[in-house]
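One structure follows; several queries about it will come next.
Here the complex is missing a single protein chain, while all its other protein chains stay put.
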């Protein structure tokens, strides 16, 4: 039997990646001649959740209840899953490749002294069982042989598309309230809050950063850029040459010798994208480059680009923002 | 994917400082349809220009490099990308102070403002330096930093503005196609790229560290190696941050620790040339995508840098240890090194395929201009012969050679390098047949063009006692390093009896075919249409009338000439003659260098000695000066060896050069030594042949007195008549004959060698000639006189200097001074033309 740890979101629904793990489990089940798939859920199972687990072909839904599971403790969850594993004599235990999924499976693996494969993408054969998985942050793929039982692995996010099963499962709820040893509750979440703001500087924590390079043209070339920054509540980040030339202070520098930023959106204006600079901004989620040179590295590496002089483009953007806000 | 034009008049491969400068100067000089490509993106395609430290120190011991640097600086200034900061080269030891004094000689010779200053003077300008770490410094106020990327963009844009340049970044060269002419010479036809093919008759490889890879595509060798220069950036330093701008403190070169400290905004960049040489192969440089920073910014290896870091910290503890100053950027930056430290410029053996590689930021724009001039006119204003790609011999084209030599020379970047210093690595590449015998004679070998040449023989040490003080011993270690008084003893014995000299390093090639006469007439200034059996000494000029070479030509037949030239410059001469062969292939050039050895015998007893070994007529009547013919010499094996004898002399004595097949050379050598012994003859080294013998006779040497910036007139080598036949440089030469010279090559003697400390000092070359009061002299070109050659003239008992003087100073008996290690020594002009100080009427040669 295949047991899949299903994680819930704040609304009590199964997270997408857990559904992907169930989809993956089904392909494994089919290859193995129709091994049944059970789910294990910590806490309550709402009717909606049960329905969706049924849609994904789940036979039994094992729940772990009781005070021991009221707040997260990796070892406690592992202890509970051990109970389920024992009661169902499962040969495979899977989870989504989330931080929590990986953590819990690692606990199970350590306790049982078996191997565990993280971020699996697929499998090549059952005997021996060879999985392919992400390594080097997804830049490479490893073929790995998993020979211990139970077989433990997490499924990399979006490795498969979550697809309901052709035939519904029964999704029979089987409630467990196992004893958890005190030692397994030592490392336990004691409080959960809204995330605290990052205090390590406005550049480093900003959601949006407006960047300025040599294209600003001079000490007095920053007015439009500062206005855009103001409109977006974004700090200004500049390239090394700008601080070297004394146009802006050093603490605004982004790059190898300045700050490393990771905003949702970075808007480098008139920055060609010297490697020095790229090292400081490469982890931005989106980059809108404004540059006269369509071949500039910053443009080719960006997600979005406008080709043109920043002194024309930026005032037009500022005007457009003000127009929409006024309207 | 970018696409390239299908045709171009010229393709420039590379958009670093060199490629950008080239496209600017080529379009300025009228080139049309210029295409520039680079595999990287603009403005920084990822080569060495992108991570350069961008500072320029102007004083180098090499005139060629200094001229290129000064021209580059001028161009950077015109573009508005130069910031003057001043620069100090500091000395931690007395030995280094002496080197800085020598550096002052170069500064004066090249006319660059510089002075020696105290640690306190340095501290005043660089307040965060620790004065107890050094004893003095060389201050060059004109030193500064440039923005080489900006300069590249400006030059590219200037070229684009002419409408004749197309720039295509992000295309990679995949092949260079050539075709072969009937005479075997190849020509470039096409550049293949990932963006399509470009038909082009002229292509320049300006691809820095990748140049060897591109050269391989056309089957030519561009022998440079990518080498690591380590650099870290420490900051922000409050002492620097409080001043605006990129640089406001002078740059420090800490010569004895092989480090520099250069402000960059709020950061201090510390660079090092001291670590072990870290070399890479061009094929092992990461691609743009694989590189973490850029392909030429390789991962930093901190272990190599740690010792330098410690020394830099001792020098600037308050700055480098400042609160908040962190090491945020550290690279192993790749730059290009060559076996002799010079760039690789000029047209390769594939016609139309040029290179401008192994060039540093300080030389970039100057190289661009000079190579563009060379491509346009066939010559450049600045003499580039030390950088000519044609200079390399086969053994130097091996990657192994470049690797070994650069490994050895890396530390010389900031080292104290004696002008005669020899390399230790990759020696014994070319051994003359007499090598074993010479080793037994205790020869001390110096290398020329890979040949091991005896400089003197320890077996002659016994002569020292015989000649006593006439051997002009030198007291000071520096003056006598790579030198021996035995040279002077050998010299005196030659003048007294005779000397046998191994000249196997000569580069020898035959020109044969119906157009042979035309080829030599076109290339040589002297009349070559002479009787068979005549020997011609001739200058070889470029089109502007500057020296390309000087060499001898023998007419061996109606359609057969043999050219004999020095080993060092031989490959460039061969390329020059080769380039003047008719395309049809009817006349050929055959290199005999590895087949024919040369042994010289000169001195008053030379005729007696040779006569004892041959029954051929070697009398003056039977074998006149400047004639050549085959004679039979009896050698050890009992039989006779046929040798081509040529009566000529570079040492001012009666005698012959004997050309003999390599296989018979050792026997001939032994026979001459054996036959010479009863006459008092000894083996003599190149110290006699190259310096003492020639300098007494005022004979000029290519590379010292003669180069492309000098004329026959200024060198005092003009003959009464100019031949009727046309030759390269004739028009310019005729014009030079009509004009007054701007400088005159003179022979000077040193009147007093005694330094302030009482030690007698002997100049080695490169020193400035000043007025007796130490004031600068300036010739008609605006240049300042310096010593082109220096050496003992033992037969005169004088130390002799050659120098080009302003015409008004070129007066026999004129009193002047030479500055050596920052002291003045009186000198007197002895000759103002080619008239020798010894034996002015050349009686001894007869």
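Structure notes:
The first chain written gets the first letter, and so on, giving A and B; residue counts start at 1 in each chain.
Quick note on the criterion: a residue touches a chain if its C-beta (ideal position, glycine included) is under 8 Å from a C-beta of that chain, and two chains touch if they have at least 3 such contacts.
In this text, contacts and distances are computed from a predicted model.
The chain that is not shown carries the UniProt protein name "Electron transfer flavoprotein subunit alpha", picked from "Hydrogenase expression/formation protein hypE", "Electron transfer flavoprotein subunit alpha", "Outer membrane biosynthesis protein TonB" or "Aminomethyltransferase". The hidden chain makes contact, of the residues A:216, A:238 or A:313, with A:313. Of the candidate positions A:33, A:47 or A:137, contact with the hidden chain is made by A:137. The omitted chain makes contact with just one of the residues B:242, B:303 or B:843: B:303.
Contact with the omitted chain, checked across A:57, A:80, A:102 or A:255, is made by A:102.
Hidden from this view is one chain, which touches subunit B at 234, 284, 286-287, 289-292, 298-300, 302-303, 306, 309-310, 312-313, 320-321, 325-328. Interface residues of subunit A facing the missing partner chain: 7, 9-10, 15, 72, 74-75, 98-100, 102-103, 106-107, 109-111, 113, 115-116, 118-119, 130, 133-137, 139-147, 154, 183, 186-196, 200, 204, 207-208, 232, 234, 264-265, 282, 286, 288-289, 294, 299-309, 312-313, 315-317, 319-321, 324-325.
Everything below uses one rule, namely that only the chains that are shown with their structure count from here on.
Chain centres here are Cα averages; for subunit A and subunit B they lie 61 Å apart. Taken in their complex, subunit A has these residues touching subunit B: 240, 243-246, 250, 256-257, 272, 274-276, 279, 293, 295-297, 300.
Interface residues of subunit B, counted against subunit A in their complex, comprise 2, 41-44, 46, 50, 169-170, 233, 235-236, 241, 244-246, 264-267, 291, 293-294, 297, 328-329.
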